[in-house]
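With one protein chain held back, the other chains of the complex are shown just where they sit.
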Amino acid sequence: MSNLAFNSIRKTFGPTVALQGLDLDVRDGELISLLGPSGCGKTTALRIAAGFEAADSGSVVVADENISNLPAHKRNMGMVFQSYSLFPNLDVASNVEYGLRTRKVDKTERRKRVADILELVELTDQAIKYPHQLSGGQQQRVALARALAIQPSVLLLDEPLSALDAKVRSSLRDEIRRIQTELGITTLFVTHDQEEALGISDRIGVMSQGSLEQLGTPAEIYGDPANAFVARFIGSMNEIPATVVDARAVRVLEVVVPTTRSHDFAAGERINLLVRPEDTSIVAEGDSGLSGTVVSQTFQGSSTDVGVRLAVLDVLISVHVVGSTEGVLRAGDQVTVAVDGARAVFEPAS
Amino acid sequence: MSSRPLRSRLSRIGPNLVLLGALVFFTAPLVSTARQALQTVPMPLLNWNTLSDKWTLAGVRRIFDEENFWPTLRVSLELAAATVVITLALLVPTALFVHLRLPKARALVEFLTVLPYVVPPVALAAGVAAFYRANARWFFTSTYALVPFYVVMALPFTYRAIDAGIKAIDVRTLVDASRSLGAGWVTTLRRAVLPNMASSLISASFLTATVVLGEFTIAVTLAKQTFPTFAFEFFGRDFQGGVALALLTLVMTTVLLGILTILTRPKAVRAARKTDRLAKA
Partner (left out) sequence: MTDTTITLDGGRTASAAPAARPQRRRFRFGAWMGLLPFLGFLFLFLLLPTYGVVTKAFSNESGGFTTSAISDVISNERKAFYGSMKVSFVTALLGVVLGTMLAYAAATATRPKWLRSLVSAFSGVAANMGGVVLAFLFITLLGRQGLGTKLVREGLGYDLYGTSWFDISSFWGWVTVYMYFQIPLMVLVTLPAIDGLKPAWREASSNLGGTTWTYWRRVGLPVLAPSMLGGFLLLFANAFSAYATVYALNTQANLMPVKISAGLRNDVGGRSPAPYALATCMIVVIAVAMGGYLLLRKRAERWRAT
């Protein structure tokens, strides 16, 4: 039973506040991603958990034990760094067994565990190679093996895929998730790549400027963003100027768009309506909707992003259309766009 | 943002002691030299009472009264200038050539530029005597014969400086861009390549000049009259004067180094300063 909990962690570096009282509970066996732009505090939180930074106030708890005052080398956590963390003078096997040697595990047991873990990351035949002879992806797999060999209570990953090529990134990402689920190890994963976070996490913590903006499952983060920041950070958002009618509707020009999310805006207030491209659609000319002109069509394979410049508002939005629009739409065509406000997020007009 | 292990504050004591010790060791000789050069109180008489007595520039002035001072200084400056010119004329084209046309030769050239280390100045002087005294006496007797050997001595440093300057500017792309826009080789060098190497060329020149102005070994072994040989002989006659000369040399070197540092400041910094000044105007 090892959970990882941050209780009101606060950290400043000189005048900069890196973390403003973080409260987060990673449940046993769960993979939580900390997602956010650089400077949001996600890496700081991870390093405080690892013991490389000391929080100004608050505590870190693992398996119901307060480890805040435990030095880094006594916390039983495995960490995978962004890059270049393998010891260059040791071969793969020696790197992986490093943590076992510090724990005074005897030779036969060490050999066995190293072999097992190398098999898990599918690098058995690279055991005698040195780090400089391996590719970036292989090096990170060794780093993962090394962190897991000590059978840690918690696994910490600091943007482990950022330095890798796109293709390697996605395959390694899936592999990390597979291993994590197989071993059932509590994991904290830091990244700035939302696709990564959405793809592997049980829950995602979106952070900005030292605070946790929203904590939820990938579907919740995507479909029900807590505020404009989260809405914008995940996926793409259209921004449509609108005026609040009441608690259940807004008005864009003369078109009334029903909404379901609760908000604090007063009637008549000007807002930006944040709507996902897939919540907009091109409808027949006579139907209720906003007029606009087709500006671009970007074919994505299974769908097309149609760029439409709305009349009067002069705002460029992206409409998500399933399949191809080749032959159906042309640049310059006049279209009508319907807006579904069910998941829309409100933002004060700037 | 800096990050330090939790025990950081304690672990800085050792390094800080080392830094302090280094500071003392490296500045102490400078202090004693300045005192010796500028104060005419003999050491046995020096104490807290006499500490502020007899500070004078007399020792420094005696330097300039020496009849061999200006001639040998001139000779050394000429040697330095000649060495710088020949070094740049020889190494810049060679380095550019290796980078642009013959990358395969890179390893060989880098090895060759380290060779001068293997033949120390004394041995080189012996070699000059061995070979050129017999085979080219006219060359051997001239003081300017020192120049090519100075070029060889400075080679490891100067080549590395020039090479670093070339590596830093992605010369391949610059040349390709310049030539695709229609410029010939000379124009390309003059307007696209060399200006961007300015700071490394200045550094290399400065390094060379310092080496030449301080080179004593070969000069004294081959019985040439240069500034360092004059300094040595002067020191034997006039202790305070000689020390004053050493001090003067140090001051000049530091000033030149300061000028060099300012001249070779990254362009972005200079541009930013200029913008600041314009904005404030």
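All chains are identified by letter, namely A and B, in their written order; residue positions are counted from 1 within each chain.
Following the convention adopted for this analysis, a contact is a pair of C-beta atoms (placed from the backbone, for glycine too) under 8 Å apart; a residue touches a chain by one contact, two chains touch by 3 or more.
Everything numeric here is computed off the predicted structure, so don't read it as measured data.
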| item | value |
| --- | --- |
| Chains in view touching the one left out | A, B |
| From A:41, A:131, A:205 or A:341, residue that would touch the chain that is not displayed | A:131 |
| Identified contact with the non-displayed chain, of B:55, B:117 or B:185 | B:117 |
| Residue among A:81, A:265 or A:299 touching the omitted chain | A:81 |
| Absent chain, residues of chain B that touch it | 2-5, 11, 14-16, 18-19, 22, 25-26, 28-33, 35-36, 42-44, 46, 90-91, 93-94, 97-98, 101-102, 105, 109, 112, 114-134, 148-149, 151-152, 157, 207, 210-211, 214-217, 220-221, 223, 228, 231-232, 235, 242-243, 246, 249-250, 253, 257, 261 |
| Contacts of chain A with the absent chain, listed as residue ranges | 50-52, 72-75, 77-79, 81-90, 98-99, 102-103, 130-132, 139, 143, 146-147, 150 |
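By our rule, only the chains that are shown with their structure count from here on.
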| item | value |
| --- | --- |
| Where chain A and chain B are represented by their mean Cα positions, the distance between them in whole Å | 54 |
